[in-house]
Every structure is written in structure tokens, then in C-alpha cells.
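Following this message is one structure expressed as C-alpha cells.
Only one protein chain is missing; all other protein chains are in place.
Chains: A and B, in written order; residue numbering restarts at 1 for each.
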Amino acid sequence: MASPNPSGGFWHRLANPARFQRLSAWLMPWLVLITLGCFGAGLYYGLYASPIDYQQKDTVRIMYVHVPAAWLAMMSYSTLAISGFVALVWRHPLADVAGAATAPIGAVFTFLALFTGAIWGQPTWGTWWVWDARLTSVLILFFMFLGYIAIRNAFDDQARAGRAASLLAIVGVVILPIIKFSVDWWNTLHQPASVSKLSGSSMDPAMLRPLLIMAVAYMALFGVLLLLRMRLELTRRRVEALQMARAGAATP
Amino acid sequence: MPILDVQDLACRRGGRILFAGLDFSLSEGDAALALGRNGAGKSSLLRVLAGLIPPFTGSIRWNGEDVRREPYEFRSAMRYVGHADGLQTNLTVIQNLHYWAALYRASTSRDALEQALAAVGLDELADLPARMLSAGQRRRLALARPIATQPGGLWLLDEPTVALDRPSIVKIEAAITAFRAGGGIVIASTNAPLTLPNAQEIDVAAAIPSPEDAFGDAFEDALL
Partner (left out) sequence: MTAFMATLSRDLLIARREGGESLLAVIFFVLGAMLFPLGVGPEGKLLALMAAGVIWVMALLATLLALDRLFQADWRDGTLELMALAPDSLTLVVAAKCLAHWLVTGLPMVIAAPVMALLLNLPPEGWPPLLAALLIGSPALSFIGAICAALIVGARRGGVLMTLLALPLYIPTLIFGAGAVQAAIGGFDPSAHLAALGAITLAAIALCPWAAAAALRQAME
């Protein structure tokens, strides 16, 4: 009765962090290479070998660091929500680790988007900040990231913190479009989104190329940071688990 | 044919496997005592059985149905008394009991509630605010809940007799005996003296896997 049954569901529940560690170790150098290469090429084309804007002059080059940051901010939140969903539904520990690792990266990308946006706004609109729909939405997104990080740090019980944060990320996915809609509705002053109409090529290909290269660079950087943080978190949890097991074995 | 059938149950809390491979089954009128040192997982076992914690592995069947798949019938039959007494201290004794009875779809008539209070010796305190009760009286009020909300088929009692004096323990034992005589099943965890005649013993401590031996290298991963 009392002997553990190693052949049953137990093994099935064993996630494969060990396999993840091996895979990520193999993947890491490639990702670093792509990151460095794309950043080099993207920055060369973006800052040097691309035309200046008819109206905005050289300040348009801020676009190459600003727009991918905003894309990555949204991609980070999607990652957060998807890993939250997987962590809750399938209770996969790797998904929980991925969520924990993504949040600060997402917050930094969102902050970067806001920061470069302000720098871009100053020469273009003559002000650091305007309460237009898109800026406001991104600011709210930033606070959602902060909320996620805060709730992860608010509990002594790691598992509890992970579940609460995962749920918050999912709730955010439902509510973010509503917030976006209401903010758009509240204020529709922003210049029309020229990049989303990109397929019609309202943008010069000479500008589009560095933008896309930079987007790949950002994504690869996101991958590098995510893998690094996940590996770190896994190692930290492993140490903790080993300490726990020792404490458990030592209790009289 | 057992009413409650537990197979290969394991529980993981705070990154630690508390117990694994627990099997037992109980039929009408049966009782079981969860044994084990402090921290072995007696409370967790009861919480897993009640459905508050999902089992790490294994299954719990009630009348042949998996309780996680078909929770309604099981919950209608199951009464759980946890560590916390679940008292709203600003409400009176009888108001507390009234809410529980309503929540569990039992009779909320004053007579029925007072009868349950009498079974734990609290009938004279019915209209006192719960905040005035002593620890033992609070425990007795918590134990009046399963009594007041019968019919139930299964009582899960976590340390039911903690803070109770001898005469109160006798009253609780009498209530449990009456419940079992009517076909009820009782599972209790206890360190304090509690006599359950013919009770099966579940040794939670013995069901703790020894880490590295049982799982080898993979154990660390299992803990994540």
C-alpha cells in the first residue's frame, strides 16, 4: 500500500526540464548569433543606409528601435498569456517558468517602446507625451506587466504565486481588447497606423527592410533573454527543491 | 462494493512529495484514521479527498464515479471539517449554523439547528455572537456543521478533537457512532485521543517516497 508506484501516472507527470536545459543550451549560441547579426545589419541599414523621411528628417530613424519594441511588447504579453494558460490547464512547470521569465522582459520592452516613443514625439509632435489612444494603451499594458510581476512576488508559496499570476495574464487577455477599444474610442487623434497597412507598401522598401531586420533582431534578443532567464529560474527552483527534499528527509 | 475507493493517491505540496501510492477503500459504516507525525500530510490527505487540492496522481471514486469528473453527487454527500473552524465571529452561533445549513441544502428550521447544537452541547449558547466562544466551543460549533447538514455519506474530520475536553470528545464520538450506524463513512486525522471502533488505519508517513531511491535522477524534475 505504501510503496510509491513508479510505473503509473507519476512518470507521466514528470515534465522535461532536463530536456529543455539540453535543448536550450544547444539553441543559445545560434540565437546569440542571429541577434548580433541582425542588430548589426539592422542598425547599419536603419541608421545609415536608409533614406530620411520627407517630413521627419533623421528623427524617423527612431522608428527602427521604437516600432519593434512595441511589437515585442505585445508579443511578450501573448507569451505571458499562453504560458499562463498552459501552466493552469496542463500544470506544466516549464510553462510557469516561461511566464515568470517573460514578464520582466515584456515590461522592459514596453518601457523601451514608451521611452523611444517619447523621444520620437518631442521633435515630431513638439511634446514628450500626448494622451492619444495608442500611447495610453501601451502605458496600460506596461502597468499590466507590473501587476503580473507584483503578484508573482506577493506570495510566500511559489506555486500559489504562479497560479495567481497565470490567471491574471488570462484575465488580461480578455480585458485588454476592451481597454484598447475604449481608449481608442476615447481618443482618436493618433496618426493612422502606416505600418499595419504595410502590405500596400505605403512605406518605402528601403525603410521597410531595416525595420523588418530589426524586428527579427528584437525577436532573437527576446529568445536569448527568455532562454537565459528560464534556465536561471529552473536552476534556482532545482536548488530550492533539493533543499526542500533535504528538509523533508531531516524532519523527525 | 466499496463506496469510497482511493487508488494510487499522491500529493505534492510546496515542491515536495508528501505521500504517494496511497490505496484504500471504505464501505458503509466504515471509519478510517489518518496517522502520521506532524507534517506527514494528514491534513493534506483530507484536503485532497475533499477536493480542495487536486491529487498529484491517483483517483478518488465515490459510488464508482470519479469525484473530479462528477463532483456534484460527491459534494452533496461529503462534509469537511478543516483546521479552521469557519466561523464568522460577528454572527451568532445559530446564524453561523443557519448559513451552513442553507449552503448545504439542509433543513434550516430552528428546531433542526438546535438539535445539532444540543448534540455538541452548545444549545444554550445559540444566540451568543461566535466571537465570545472559547476555542473548544468554536471547535464544537464547527463539528455541529456535519451533524446539522445530514444526510451526508462521508465526514472528513481534520483533528476534530483538538482543544476539546473529555466530555466533549465523548459527545463527538457518540455523534460519529450514530452517523456510522446510519451508514455514514468517517475519515479523521488526529493526534489527540479519539476512539473510532473498528477503524482502518491509513499510515500517511509510511507512504512518503524516499526521494532518490524511488525516483533516481528524475526526482528533482518531479519536484519542479
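Operating definition for what follows: contacts are C-beta pairs under 8 Å (C-beta built on N, C-alpha and C of every residue); 3 or more make two chains touch, one makes a residue touch a chain.
On a predicted model such as this, the values are computed, not experimentally measured, just so you know.
Visitor: So which of A:Ala18, A:Leu43, A:Ile119 or A:Ile140 would be touching the chain we can't see?
Guide: Considering all chains, including the one not shown, the answer is A:Ile140.
Visitor: With the missing chain put back, one of B:Ala50, B:Val120, B:Leu133 or B:Ile147 would touch it. Which one?
Guide: Checking each option in B:Ala50, B:Val120, B:Leu133 or B:Ile147, the one touching the absent chain turns out to be B:Ala50.
Visitor: Which of these touches the unseen chain: A:Phe85, A:Phe111 or A:Phe155?
Guide: Once the missing chain is taken into account, the touching residue is A:Phe155.
Visitor: What residue numbers in chain B mark contact with the hidden partner chain?
Guide: The missing chain touches chain B at positions 50-54, 72, 75-76, 78, 80, 82-91, 95, 99-100, 102-105, 108, 145.
Visitor: Name every residue on chain A in touch with the hidden partner chain.
Guide: 88, 140, 143-144, 146-147, 150-151, 154-156, 159-160, 163-164, 167-168, 171, 174-175, 178-179, 181-183, 185-186
Note that only the chains that are shown with their structure count from here on.
Visitor: Quick one: report the Å distance separating chain A from chain B, using the average Cα coordinate of each chain.
Guide: Using C-alpha averages as centres, the distance is 44 Å.
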